[in-house]
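Left out: one protein chain. Kept in place: all the others.
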Amino acid sequence: MKYVDEFRDPAKARYLLGEINRQIEQIATCQVRPLQLMEVCGGHTHALFKYGIETLLPEAIELVHGPGCPVCVLPMGRVDDCVALAEQGGVIFTTFGDPMRVPGSRKSLAQAKAEGADIRMVYSPLDALKLARQHPEREVVFFGLGFETTIPSTAFTVLQAEREGINNFSVFCNHITIIPTIKAILDSPDMQLDGFLGPGHVSMVIGTRPYGFIAERYHKPVVIAGFEPLDVLQAVAMVLRQIAGGRAEVENQYGRVVPQEGNRAALTALSQVFEVREYFEWRGLGSIDYSGVRLRERYARYDAERRFSLPNLKIADPKACQCGEVLKGILKPRECKVFGTACTPETPLGALMVSSEGACAAYYRFGRLQQQTPAHPQDMMDRT
Amino acid sequence: MKYVDEFRDPAKARYLLGEINRQIEQIATCQVRPLQLMEVCGGHTHALFKYGIETLLPEAIELVHGPGCPVCVLPMGRVDDCVALAEQGGVIFTTFGDPMRVPGSRKSLAQAKAEGADIRMVYSPLDALKLARQHPEREVVFFGLGFETTIPSTAFTVLQAEREGINNFSVFCNHITIIPTIKAILDSPDMQLDGFLGPGHVSMVIGTRPYGFIAERYHKPVVIAGFEPLDVLQAVAMVLRQIAGGRAEVENQYGRVVPQEGNRAALTALSQVFEVREYFEWRGLGSIDYSGVRLRERYARYDAERRFSLPNLKIADPKACQCGEVLKGILKPRECKVFGTACTPETPLGALMVSSEGACAAYYRFGRLQQQTPAHPQDMMDRT
Amino acid sequence: MNSHQGSRHITLAHGGGGKAMRDLIETLFVRHFHNPWLTPLEDQARIGLGELSPGGNRLAFTTDSFVVDPLFFPGGDIGTLAVNGTVNDLAMSGAQPLYLSCGMILEEGLSITLLEEVVESMGRAADAAGVSIVTGDIKVVPRGAVDKLFINTTGLGVIPEGVHIASHRAQPGDAILVNGFMGDHGAAIVDARGDLALDNPVESDCQPLHGLVAAMLAACPDIHCLRDATRGGVATVLNEFVQAAQVGMRLEEASLPVRETVRGVCEILGLDPLYLANEGKLVAIVPAEAAEAVLAAMRSHPAGREGAIIGEVTAVPEGRVVLATALGGERIVDMLVGEQLPRIC
Amino acid sequence: MNSHQGSRHITLAHGGGGKAMRDLIETLFVRHFHNPWLTPLEDQARIGLGELSPGGNRLAFTTDSFVVDPLFFPGGDIGTLAVNGTVNDLAMSGAQPLYLSCGMILEEGLSITLLEEVVESMGRAADAAGVSIVTGDIKVVPRGAVDKLFINTTGLGVIPEGVHIASHRAQPGDAILVNGFMGDHGAAIVDARGDLALDNPVESDCQPLHGLVAAMLAACPDIHCLRDATRGGVATVLNEFVQAAQVGMRLEEASLPVRETVRGVCEILGLDPLYLANEGKLVAIVPAEAAEAVLAAMRSHPAGREGAIIGEVTAVPEGRVVLATALGGERIVDMLVGEQLPRIC
Amino acid sequence: MCLGIPAQIVNITDAENLLAVVSVGGVKREISLACVIEGDSPLEAWVGEWVLVHVGFAMSRIDPEEADKTLKLLEELGELQVKMEDQEGLTPEDEQHG
Partner (left out) sequence: MCLGIPAQIVNITDAENLLAVVSVGGVKREISLACVIEGDSPLEAWVGEWVLVHVGFAMSRIDPEEADKTLKLLEELGELQVKMEDQEGLTPEDEQHG
């Protein structure tokens, strides 16, 4: 497959690993402690595990899996709202497959479906709109979920609904934005990060400029990265080169997809339909100012939060759950007290154990190897 | 079971058969041709076959199976109306089990159900009303079918619906009355009947007086009969005794159930809710004046014919079908050209092949014996 | 069942072939069905032919799906039915029933507690019948694609040498027997869902019949025909026999065993007990000279206490079952056309 | 089918045990399945033990229900699946598949034409696989109680002496083989209903595998493990093996055969071909020294043309399947938790 | 037409709506007495009575005296017949298909 296979080439990966090792040798910090690089995006977390990249990287690099999985950071109260919506008579609740198993305080969407709620998985918000067209007697609610990558598609779908005069369609908006969250993490006192892999697909929408503050104000290198193994490895090498050179800039590894200026059509639609919320609740991270969006007043009739009455409760995360610390990179998944015991992919306590981009699930599924086999003696508990 | 087993006593049946044979000897006609007695009621037809009574009666008695099965006389167009009602969105069509398989011009109710119509079998019209109570968002239509025995129960159900203010219930009224039909048969020129077994359960409602004209004007004996074997045999003996004695009266064999004056409460409810139609179409018999009832104007909102638009077409009976002649006693079932070939219980052409009270079905199921076995050489084709 | 914590319902994951299914199989099915053939959890049970041959020289192999609604009814449930139904189809060849498979189709959202009740009930029924459930399969389908729970059981048994039971073997003169009251199961479930609002004391007769058959074979190894009178009732079995053997039959109405309560149900709904389903009743055709011995064997077995000779095989009318009514009349007892529907007229 | 004149649809009467059912069985099932065991239409097929013993010394006995939606999909239908699925479960013990039962559950209103297509397709698949469908059962349930049509097949086969295939026999050093492209069936049906609006050229790999297994056994009678990789895919089978045998496994990502189009489906929906269902693929564990011979036997059989050695059994990590990525990294291939859901993130 | 069965009233379940439970050979069902009640005679008086039930309604009270009368008449007929046969030297069986 074009633009896929070329970027999985093992030979080129070896060159990059060589380069990474060479850079490490030139970085003084590495003699004292591992460098902490945060991949903001869950897509990178997924790629790291899928291709076994962590098992290839030198010990001196520690990857911190950031908050960039919209499923993992979904607060329990919002899942409850989804269930409440889905269980209303006459509603067809449409969602991407990802959040189906995220636990709410009473049940997940998968459980609600098993108990009779009409919940349908869709591939695109346009599929949800199509259902609304096909079932004019029903209320079709689309579970809007995702960062800036996904928001424009929801926006265009709302605009399309308006154009067609479809009135039985609405969005339960849980869209969030990544920049305020990165800022919150950088402001967190218990945080020591040396650099960032920037989210490639968010960036194709927002462009590279919004990351400027990371370099300028916090003096951390940022490299916008693609999702194939060579992309990730090259981005790591680029971050290291900045560190080695004492630079802190925003660089773009993913030029084939990410234009510096982002996607103007998408951003226009986004800001036409959505406006920033004063704050939004994140699982594990608490409330973050300006980190969510909602539909503008003009599109109120497409807003499920205005159209239906929702429980809208703030549900505290389970006491034992340490997702927040893991999300901020303070704890590694395996250091969470309930990892692998009370919290497993079958009975997840926290959202990080649910999504295939969730760090805990990824560690549990792909990562247990190093704990059990002596094949890689250099792997320590805290780095796999 | 009380009031059942006593009336199935084989010893007493033998006494009655003895009496019947003695009466026959005293009737002159019997030397020339068999006596033709019509059991008006399908319940009697059923009992005759179920207990093998015809195989016990002397040759000189020929039973003619009359029009008293409300399923058998249902015209095809009315079945089509039922199907059309049942196939309307939102309708729950409720019916007794009996008419389920009666062929319409396109399909039977059973086929419509198999194809997705929401058709439910009920034991009582009150069960249909209960469904209306349970499903206020649906339209529950009750298929009112039957003679005077059944009409009062429909009437009481309509009154109950009114009392409770239930508005999603209606009756598709196909109720018919027996007296005009007996009169039509007596007026038919090709008809030679010697006496009648009167319908026991209709009579418990209407009493014995309405049959007076048969004795007075047409000089035919009538004996109101119950449905157990002894009832039927005793009634036959009583008719014979009238013939032998040259009498033509209305007698009541079924005194334990049928009061002379009928059931006043039932008749009051009947005439409160229903009024006579100018004419009604019968399968095989054509249109008969004043032979059907409909809901009075005051109960129009419970009348499915007013509430829904129906095809209401008059569908000619299939050409090959000779149900009419069989109903009038002109042909025996086996003399119909399609009996047992094009018309069988599996693929009925006429309604008489469907209901277990239909003469053709009864002959086909219970009566083929005599055609095939030499065990009863006295049985001729035209009498079994 | 740790993995179902917080979820007392079947989800599609339980049929996905992964961990949830594996856990369900191990915690529920292996527990209640435990036996050495099932436990390896291979894709197939393996049965030494040497284990089979001492019992006879032919395998009996039969399948039935069970779709009863409601799942629990007076006198049994879908689980007892699924075991006994297939045990009985094996027994009707004279076979000793030995091994059963169990295929379950579950509706997403089904209560796991309810499923466990059914599985437990199957386990108990299998123990009682002396059979092992040695292989199985679970499918979960989306809500609405199945009504709660269906079960298929397929059975294996061994037919003793010298036993040749076949529907075409009915001969004029043979006696016709049933092992007790007709129509209990049909009457018990006709309104078990409550639509007809009957308050009905009848219980299903669901029971395994191979012990009874063994006792009958001991009294007469040359039983000609055997069939359990399930759907379509005794009338249907007799019609199948007269057609297969090209004989006639004559039943005596007065000798037909019917419970008073079942008669009650039939009177109310206009049904005929000859066509009502049974789940623990068989019809046997035996040589006239063995009839009394078989009847005695029947009556001394718990499953045949109310056994009766109900008629005899005749030469004519060929292909027809005739009922001599108590009154002395006659009528034909035909194949059922369509379902038996409740009648009002 | 004279008795269905004017009714091209299944009605409850077809399951009532009466005449309509009998006619359906005779006109449809007996016609398409015709064989000497089925035709007597007894409640059970009877199979001489003498017919079985020449083939081996053990019976293989397996059951599966088939609930695929849609009933017809690229490369097959529920009928071919129902025959091949059970044939394959038998074949995975090394058995020669011989006899099948067929239990059908039909929805009231089902088109009889459609049913006949399925039955015909089963008949053809059985002929192709050389098995006989010798006993059956039909149930009809009210509209809405089942989604169109489910089939259970249960199979009997005979395992040759000396063949001992069992999941616990995997040993460190053994080679792991598959007989061709992974995930074709899963990718073919993932959107066969069209909800995801994919235009997907993938066809199901549905095929019988006993011929292939016979060829493999000829090359190496001591095959250690065999399993068809149906629901849950190759990953699930391998996990079952490592758990049963208390060994580890190491797969080579680069050697996994996956069709380009299947990769396309997986990329679009975020799925992993290791977990996609197959209906004509097996996983074999064979002694290292026999690996090349088995591979050669596979590749010379039509059902194994694209066969490949995909990895080896290891001592550690016990109970774990490890994938060596093309890149040189490693990851664990775990049991599937829940269903595989289409992902967007 | 009009399948009707004798049933005994077991108890009154809803006096306002005239509902009672009847028993047929031990099988029970709730039916309506609306078609047999006139005026406001106490419903309890119906308990133990036999009625003819059709489509969930009692349609007639069964008169035990009339039933007895019918059965007695048939018995007398039997006695009479025995006498006649004694006179004629015939058994009733011979007449049966007469």
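Chains: A, B, C, D and E, in written order; residue numbering restarts at 1 for each.
The rule is short, and it goes like this: contacts are C-beta pairs under 8 Å (C-beta built on N, C-alpha and C of every residue); 3 or more make two chains touch, one makes a residue touch a chain.
Please read all numbers here as calculations on a predicted model, not as lab measurements.
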{"item": "For the chain not depicted, the shown chains it touches", "value": "A, D"}
{"item": "Selected residue (touches chain absent from view) among D:16, D:123, D:183 or D:270", "value": "D:270"}
{"item": "Identified contact with the non-displayed chain, of D:198, D:220 or D:293", "value": "D:198"}
{"item": "Residue touching the undisplayed chain, where the options are A:153, A:208 or A:322", "value": "A:153"}
{"item": "Residue of A:35, A:230, A:295 or A:359 in touch with the missing chain, whole complex considered", "value": "A:230"}
{"item": "Chain not shown, touching residues in chain A", "value": "1-4, 6-7, 11-12, 14-19, 21, 24, 41-43, 56, 58, 68-70, 96, 123-127, 146-147, 149-150, 152-153, 156, 160, 199-202, 204-205, 227, 230, 234, 253, 255-259, 263-266, 269, 357, 376, 378"}
{"item": "Residues from chain D at the interface with the omitted partner, ascending", "value": "196-202, 260-261, 263-265, 267-268, 270, 328, 343-345"}
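Note that only the chains that are shown with their structure count from here on.
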{"item": "Partner chains shared by chain B and chain C (touch criterion as defined above)", "value": "D, E"}
{"item": "Lowest number of touching-chain links that must be crossed from chain A to chain E", "value": "2"}
{"item": "Per Cα centroids, the chain farthest from chain B", "value": "A"}
{"item": "Chain of greatest Cα-centre distance to chain D", "value": "E"}
{"item": "Most central chain, Cα average position", "value": "C"}
{"item": "Between chain B and chain A, distance of the C-alpha-averaged centres to the nearest whole Å", "value": "74"}
{"item": "Whole-Å separation of chain centres (CA-atom averages), chain A against chain D", "value": "38"}
{"item": "Where chain D and chain E are represented by their mean Cα positions, the distance between them in whole Å", "value": "63"}
{"item": "Residues within chain E bordering two or more other chains", "value": "1-3, 5, 24-25, 29, 54-55, 96"}
{"item": "Chain D residues counted as touching two or more neighbouring chains", "value": "11-13, 19-20, 337-338"}
